[in-house]
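For reference, the structure discussed in these notes is given below.
All protein chains but one are shown in place.
What follows is chain A.
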Amino acid sequence: MAALIRLSSVCRRGVKPLFYQSTLLVRPLAVPHKHQEQPYLLTARIHSSQALYASGSNSAASLHWTAERVLSILLLAMGPVAYFSPGPVIDYSLAAALTLHGHWGLGQVVTDYVHGDTKIKLANVGLFLLSTITFTGLCYFNYNDVGICKAVALLWSK
């Protein structure tokens, strides 16, 4: 009888319901069909689920996301500043912001296209090296040469 009931649950609603049954619970899933109507219940369930506490809640990824957007806005603001009041302060700020924005951007590209633990690690090491060299070069240029703002101005006056 029980077997028939189980079988019918598979046939009628597919495999998904099986995951919710306690015998199959290897990690708590919290995506019942009702979640669209009661999102706060779902959120509450996710935040109180055992897996989350087992692994420790981590907001690093979302903080990173926010930092990326803040940096983008900062970099946007630096454009007009660089145009209207060039100088060493904006030169070094631009060097830092440009390098970091590029570093984080390429980091996303690596995350999207590189798979496998070793390859990911290698790619990120390479990226870190590239960004370090870039920042060093830009600072060197700012210190020993004309600086970023002047360089752009000179290039365009050519």
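Observations on the structure shown:
Please note the rule applied: a residue touches a chain if its C-beta (ideal position, glycine included) is under 8 Å from a C-beta of that chain, and two chains touch if they have at least 3 such contacts; residues count from 1.
Throughout what follows, contacts and distances are computed from a predicted model.
Remark: of the listed names "Exoribonuclease, phosphorolytic domain 2", "Sorting nexin-4", "Succinate dehydrogenase cytochrome b560 subunit, mitochondrial" or "beta-fructofuranosidase", the one matching the undisplayed chain in UniProt is "Succinate dehydrogenase cytochrome b560 subunit, mitochondrial".
Considering A:Leu76, A:Val89 or A:Leu122, the position touching the chain not shown turns out to be A:Leu76 (whole complex). Looking at chain A, the residues touching the absent chain are 2-3, 6-7, 18, 23-24, 26-28, 50-51, 54-55, 69, 72-73, 76, 79, 98-99, 102, 105-106, 109, 115-117, 130-131, 133-138, 140-141, 145-146, 151, 154-156, 158.
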